[in-house]
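Every protein chain except one is present and positioned as in the full complex.
Here is chain A:
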Amino acid sequence: MASPIDEIYQVNDHVTFGVKIAGQGEPLVFLHGAGGLTWDPFLDELSNHYTVYAPHLPGTATSTGLENITNLWDLILCYYDLFDKLGLESANVVGHSLGGMIASELAATDQSRVSRLITIAPAGLFMADHPIPDIFAMLPEEMVPLVVADPSSPAAEMLRYVPEDLDERLELMIHQIQNMQAAAKFLWPIPDKGLKSRIHRIKSPTLIIWGREDRLIPLVYAEEFHNRIQGSELKIIDNASHLVTLEQTAEAISCIRDFLTTHQASYNK
């Protein structure tokens, strides 16, 4: 596995992003989900084809300033500031889950900054008839069957990992709680922060990827995103749940590569 370099960018007076960077080729920004950013086989394979920029959400790992970000609107502006620091006038953005919600907001708010949007099992919409389970009121072992299709898969094993060493266990637990705390800031108590009133503004070519067996954000949301984003493509991947990029890495990568090869950015300055 390639090892990404870790860069720190102070993007404004309040917020600093830690960003993992690897690969070569066309830039691609990856925004992680509520569980935090890990350089995993999916990102590694992506970096064989693109220059991957993967920032940590403020308040997680090396990214700081969560307490200075008042709301989602503030957060979106911070990501634009990060794009500026990275020299990205416009970028392909891939977001998973919470990251998919942020990516969608980025594309809806300033249509010039996201050239092509790939949103993987995004959060951000909420249907009362199909409530998304409360990830902030769940025992750790209850999460696994919701987010992986096969409980014996490596992805499931990774979720269950608990270090033997007490210090390592303590630090891992604190790290996980910080990830959830930062996610909760933008998802608590119901993961609907108004995207429904902005989603129609997404004009970039959009690919929506979903695991057919997603039990955290069920497939009915895939249709909802697909219907609300004009011209979007929907790819449903079998034998995968919410962690589709880890469960079916090769297929997810191939969907993304096909999409980026066949769709040119619609917005030209």
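By definition in this document, contacts are C-beta pairs under 8 Å (C-beta built on N, C-alpha and C of every residue); 3 or more make two chains touch, one makes a residue touch a chain; residues count from 1.
Here is the rule we use: contacts and distances are computed from a predicted model.
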| item | value |
| --- | --- |
| Omitted chain, identified by the protein name its UniProt record gives, among "FAD-binding oxidoreductase", "Peptide/nickel transport system permease protein", "Monooxygenase" or "Type I-E CRISPR-associated protein Cas6/Cse3/CasE" | "Monooxygenase" |
| Which residue of A:E67, A:E89 or A:D238 touches the chain not shown here | A:E67 |
| Sole residue of A:L28, A:M180, A:I237 or A:I256 that reaches the chain not shown, by the stated touch rule | A:M180 |
| Touching residues (missing chain, whole complex) on chain A | 59, 66-67, 70, 136-139, 166, 169-170, 173-174, 177-178, 180-185, 188-189 |
